[in-house]
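Only one protein chain is missing from this complex, and each of the others stays in its spot.
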Amino acid sequence: MSPELIGARMKRYGGLDHAAGRTQFVDDLRAPGMLAAKVLRSPVAKGDLLHIDTSAARGLPGVAAVITAADVPHNIYGPGRLADQPVLAQAIRFRGEPLAAVAAIDEDTAREALELIRIDIREQPAVFDPLEAMADGAPKVRPEGNLFLFGPHPFMYAGEKPCREICSGSLEQGFASADRIIEGEYRQASVEHAALEPQCCLAVPAPDGSLTVHTMSQHPWLHRMELCAVLQMAPHRVRSVSTAVGGGFGGKSDMHADPVAALLALKTGRPVKWRWTRQEELLYSTHRGAWRIRFRDAVTNDGRILARDVRSIRDGGAYACYNYGCIESHCSTVAGPYAIANVRIQGYLVYTNKPPAMTMRGFGVNEAAYACESQMNRIAAELGMDPLELRLINAYRNGDIMPNGHRLESVALVEVLQETARAAGIELPAHLQAMSSQARTGDL
Amino acid sequence: MKKRGIGIAAGMYGTAVMGGGDKSMAVIELRPDGGADLLLGSVDLGQGSTTVLAQMAAHELGIPYDCISVHAMDTAVGPFCAGTWGSRLTYVAGNAVVAAAREARQCLLEAAAPLLKASAVELDISEGKIVSRGNPEASMPVAEAVFKSPLIAGRGSYAPPMRLPDFTTGKGNCFHALAWGAAIAEVEVDTETGEVDLLRLACAYDAGRAINPMLVEGQIQGGAVMAQGQAMLEQLYPCYPTVDSQPQTFHDYIIPTAMDIPGIECRIHECPSPEGPYGAKGIGEITAVVPHPAIAEAICNAIGVRIDEIPITPEKILRALQR
Partner (left out) sequence: MKYMLSFTVNGAPADVAVGPTETLLDVLRDRLGFTGAKRGCETGDCGACTVLVDGRSVRSCITLALTVQGKAVTTVEGLARDGKPHPLQQAFHDHGASQCGFCTPGMIVSLAELLEKNPEPCRDDARAAIAGNLCRCTGYVKIIDAAMAAARSPHKKGGPA
């Protein structure tokens, strides 16, 4: 054993290759006979594609193939049982949804071919605001409605409940003994992952009909399963390589370029690269979903939180993606890292006619923390209390039980708060400095 | 006028997938040059998982870090991994690598025992050499033992224990290796222009055990600046007056540059997780879960008005000051 390796500042594996410009990202790869792909995207946010005519595009010199929904063996992908997104759409649910794809000798030719594709779309009313989407009579993003319906159990996805609900204790009791009730509503905008490397895929077919997909996946194994379902190919016939990834942050947790590049490669028998522009990334890729989170707290004048009632609404965009997982981790943590006996949390997932929302560094917990910590600061301000002290006295300790039933161990919140205060040059009073995350002995 | 304010926030983040069961695997094969090939299905997005996993393999095998070659991110090469998300690789893939390395080490010691005329239990590996604890004379380079033996390899697989919530109550012990963090931000706001200068950010995170503190610092600094963008700059939707005003390039979707960043004071706290390798917890996401509310609060604190939506742009500050 070489104990000095654990906790050592070892240099990055392959770090010198990064610095020398030797690391090969997907767009750095070329294959003989490689074609370039471009995709025709929907100009409207909601509608039906009634007719598509690709004959002129197919006839353009330099064009190797044009595909539409009719060319996709299984035109649906996404995470497991929640798969609901078409590779090439006919029922359009967001502006920029792919409708057709071209493979040509270069990007300029592919772009020219896109302009020759004739489409006939019957536009329908769209809805972009989640609150409007929740109202009666709102345009339907999806035929089944605009609310994701939750199952009876957090790991049984679809069901009949309009929100995921986590309750503990009794709100009524908590609010009955409060000195004051403090409310706040917090909103957070959609954010782009903005990894420096844009989406790109190079699909290389082999003479035996198998396929190698050079991609930038945060989980090549799951994406290969999703891709094989689309292509209706056995998993061993598809090899997924994700050798270097130029940043992810959740933006590469969903397949973006793989299905189109793979379909075109199989159709033409030649390698096909589809790389997204930064404009496509910003307009049409997944993103951190927007949230609106309302807090209503029962508080005592000495800074105890007796009850907390939270309602969160997530703008999920047009498809399921991993929105469901975001709701689950959000609801499990939105009451904050604080011991509160009486809690109700309700999380709504709303569909709108926007590109699908996705996880981004924090999986719903990031946005939970923004709302909860802002509420804590509002409470501190209203009580005239030091916000550090408010957190320290309510902080979770070992043995506490969270609203979702989790019993805590290896808790270090008090300690990291103390450490942060030291790092900021703030001297804590002795009674706060003496606190620790040890299990509580008396009441809260 | 320039006004200063401070803000604080705290947070928690559970490592890996809630409920458990998300598997990662590793295979280690020793080479006759004394090094080892580490086969993984895990993707390094830049956070440094490959480095950390190679460190663990070298540590367990008793060979230098430089002797580990990692072959990852290819479904034709490495075994299954459930993916790079949920801050899970150090913890889940880490446990798999430790298990694989321990099996390979045991395999090597058993092969070396007859060569050194010793029993495997009294052998140890250190700095690329197999040595006998009882008899310092009996030693052999790892390379030689591997060369003289059949395949020396180890397999490792790990999934956080399945802890599904109870079917009727929907509750359970679902989290693994919760990590903790806190941040304090100080800003200066120009009340005439609404511009905010994020002066400094102090933060501390519980990494359980920092396998590589340099990489943990990288996560803290990167997370802080990403959170700064979220608190002060970045907004894809809603966009107004129409959907066509949506940002389409990096000059209308602004992420923080080197000119924007604060002084960042970061501290690593180590409260070991009983489940993580060497006590490690996931640190990738919590580092971006805590700073933005602290920055938002510092701005509100400076101007004396609450703004309850991020990003808090100069426009929102000026409007709030006019209320």
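The letters A and B name the chains in turn, as written, and every chain counts its residues from 1.
In this section, a contact is a pair of C-beta atoms (placed from the backbone, for glycine too) under 8 Å apart; a residue touches a chain by one contact, two chains touch by 3 or more.
All figures in this text were calculated on a predicted structure; none of them were measured in a lab.
Checked against the full complex, the candidates B:I264, B:A280 or B:I310 give a single residue touching the omitted chain, namely B:I264.
Note that of B:G48, B:P165, B:G194 or B:P277, the residue touching the chain absent from this view is B:G48.
Touch with the chain omitted from the figure is made, among A:K161, A:R187, A:R278 or A:R422, by A:R278. Residues of chain A that touch the chain left out of view are 9, 11-12, 14-25, 27-28, 30, 193-198, 244-249, 275, 277-278. Residues of chain B that touch the chain left out of view are 45-48, 214-215, 217-218, 221-226, 249-251, 255, 257-259, 261, 264.
Convention: only the chains that are shown with their structure count from here on.
Within the complex formed with chain A, the chain B residues making contact are 6-14, 18-19, 41, 43-46, 48, 50-51, 54-56, 58-60, 62-65, 70, 73-76, 80-86, 124-127, 164-167, 169-175, 177-178, 180-184, 186, 200, 202-206, 208-215, 223, 226-227, 229-230, 234-238, 243, 246-250, 253, 255, 265-267, 269, 271-274, 278, 281, 284-285, 288-290, 292-294, 296-297, 300, 306, 308-311.
Those residues of chain A whose C-beta lies close enough to touch chain B in the complex are 1-3, 5-14, 45, 95, 128-129, 152-155, 166, 184-192, 194-195, 217-222, 224, 238-243, 245-250, 252-253, 278-279, 282-283, 287-288, 290, 315, 328-329, 332-333, 336-337, 354, 359, 361-363, 365-366, 369-370, 372-374, 376-378, 381, 387-388, 391, 395-396, 402, 404-413, 415-417, 419-426, 437.
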